Structures are given as structure tokens and as C-alpha cells.
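This view holds just a subset of the chains, kept in their places.
Read from first to last, the chains carry the letters A and B; within each, the first residue is number 1.
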Amino acid sequence: MSTIDPVIWFFLFGLLAGVLKSELRLPSQIYDFVSMLLLITIGLKGGVELANQPFATLIPQILVVMAAGFLLPLLVFPVLLYLGKLNRADAASIAAHYGSVSVGTFAVAVAFMSSQNIEYEQHMALFVVILEVPAILVGIVLAKGLSKNTQWANVGHEVMLGKGVMFLMGGLFIGWLSGPSGVESISPLFFDLFKGVLALFLLEMGLITASQLSSLKRYGFFLLSFGIITPICFSVIGALVGLGLSLSVGGVAILATLFASASYIAVPAAMRISVPEANPTLSLTASLGITFPFNILIGIPIYYWLASTLHASLI
Amino acid sequence: MTDNNATLITIITEAALETTLIKDIEELGAPGYSISNARGKGNRGLRDAAWEANSNIRIEVICSDIVASKISEHLEQKYYQNYAMVCFSAEVNVLRPKKFN
């Protein structure tokens, strides 16, 4: 009937239920479970692909993407500080959120590509891991300077061994070591159920997003504009980087989506510990209350259009 | 019941602090601790445990009043300003008081 993917309806359903103050909830451990399945599946898919090609050929791409991960937060930090008139800690924290990535957004982009039968490089999952971490480090330095007090060992431990990175990396390695035929036996759980699991995840994300909406009013116009303009700008950078790396149209669209997405799990957790004076409501309102719904409802089709247009005109 | 006193200090705070806080508490001399999950509301708004960033934990430590003071001072200095946190203490009778002093 409609051409909207059912997983998006689940998000809107959650959003509506949240706005109506329904008592609907995904039990917390089920939410953890569902997130975990998504992360492992995304990792596995990427890993299986890695098994098909020599790793060395990817090293240049990895380095470029990693460099972008360090640069992106630096681009928005001055905007937040001077234009947004936020204090240093908040500006740094939000910069880290937007420099990093959202796995949920990535999953929706993947679902979009597969439902539209668009090919893309499966090793994009690797970029999720690579983009997740650098922005956190940059954010901490922006907030605190290169102070000797920062317990970098702790920060590194927290960041690299956090659930998100670990499950993705675990999936990647297992997929890589097992190869396409090896993962066949576990594919009914991880691959066949993927979209259903994503639907449940988005249902809960809708509920959580709804709970952020009330703070939205409080922070007003700057945050709203920031939360929409930043992903659009970053998606252009991402698309150009993707073209530079000679990715396919689908690959370019996904890299644009990754750049456009803002973290709402790994980065908030890391900032809470390392930059406690930053207000978590502020950054979550932006990344979860504005950018996440913008990206999955409107952004991804735009980024795909952007990718095809650029691809057609530049190559 | 042997009439032996100890102090029970209870901390309700953000789940994200669990690891750090436990380390601190043990370094300050707590002989043990217990934790359960919680949700709630306070100065820093609603924390309804819908997801991890929004969950609380409830830590209980039975210890001497000296250690209890140390813990509450430490919390006040290091965490009170930036984290959702409340902390209260009371005298309790304990079995085997030596365990906690």
C-alpha cells in the first residue's frame, strides 16, 4: 500500500504511543537484547564480507574514514560554542555526539537499501566501529584540554570495551572467521529475524524519542536547527568522502548517513563519565529527539538521492 | 539480637556510575556493598529506567560511622554537583558487627 518500510511505522507507532503517554514499553532487558542482536548481526554481515576480500585493500578507506571521525567534531564545536552560546563542556559533548555515529540509524539505512534492492559495500559495518570512537576522544580533549588529569587508560577501556563496540567487533570477527557458509547455521536468528528485531528496536526508540520531546521546548530554536542542519551538512561531506573512496551509490548513501547520524548510546555514556559537567539532556535532546527521527524519516531518502545525483554527475 | 551498631549508608544515583562508585567506596574502606536497580525522580528530573542512560541504582553499604562519613563527604565533593544522586544514612543493628568495622 504505502511505500514506507514497516519498520518506520513501528517507530512512528512508538512515537505516538509515547506522546499519548500510553503505558506501552519494551521491557528493559528485551531492549538490551534487541540492541545486542542488531549489533551482532551488523557485525556478522560486515565480517562475512571481509572474508571475501583481502583486508589490506581496505586500509586506505579505513584511514580516511578514521581521519574524518577526528575532524567532524572539530567542525561543529565552534558553532556550538559561539553561535549556540553553549558552555565549553556542553559544546564539546554535543560535538562528540555528532562526530560519532548511531548504529540504529545505520540499521535503518541498511534496511532501506535492502528493501529498495540497492547494492552497497557490506564492509560499511567496519566504518561504524571506526567512526564510533575518535569523536569521543576529541570531545574529551575539547572539554578538558590535553590535561594530564584525564585518565586516558580508563577512557580507552570504557570506550573500546563498551557494549556497542564489543558486539560490533565480535560480530565482525566471528563473521570474518566463519565466512559465508559458516554463518549459515546461525542465520535464522541473526539474519532472517533482522528486520523484525529492528522493528521492535525502533518501537522502543519511538517511545524514548517521545520522552525527549518535552525537553525540546526548553532548549528551543538553536538546538532544533542544529539538529537538522548538521546532519545535512555532514551527509554532504560523507557523500564526497564516499565518492573519493570510489564506493558504489549505495555505499556513498550509507557513508553519508553514517556521517549524518549522531550517537545516542556510546557517546552519552562516555561523556557522562569523562565530562560530567556537560548536561546530558541537552545532547540527547539534539541527537535523539531531533536528529535521529529526522534521519530515519527524511534524511536517508535524501542522502540516497544525494548519492545518486553526485555519483551520476561526478563519475 | 546482639546490640551492635553500624551505619547503613544508602546511595541512589545514575546506573552509569556503578563501576566508578564501587571502586571509590571500596577504596574508602567499605567492607562490602549491595546494589539493586531503581528508577525515580528528583531535582534532575525523571529517571524512569526506560533505557540505561535513564536508570538508577540503589547502593547500600554497612560500615563504621567513620567510613560512612568519608563516603558521604567524597560523594558530595566528587559527584553531587554533576550527577543525579541522593545519599542518606542511619544507624542499624547488625549481626556479627566485626564484619563491618
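The rule we apply is simple: a residue touches a chain if its C-beta (ideal position, glycine included) is under 8 Å from a C-beta of that chain, and two chains touch if they have at least 3 such contacts.
Computed from a predicted model, the values in this text were never measured in an experiment.
S.K.: Assuming the shown chains are one of each kind, how would you write the subunit formula for the complete complex in this file?
M.R.: Overall, the assembly in this file has the formula A x3, B x3.
Please note the rule applied: only the chains that are shown with their structure count from here on.
S.K.: In angstrom, rounded to a whole number, how far apart do the mean CA points of chain A and chain B lie?
M.R.: Inter-chain centre distance comes to 34 Å.
S.K.: Can you tell me which positions in chain B touch chain A when the two form their complex?
M.R.: Chain B residues touching chain A: 14, 16-17, 20, 45, 48-53, 55, 79, 81-83.
S.K.: Please output the residues of chain A touching chain B within their complex, sorted ascending.
M.R.: Residue positions touching the partner: 25, 28, 31-32, 204, 207-208, 211, 265, 268-269, 272-273, 276-277, 280-281, 284.
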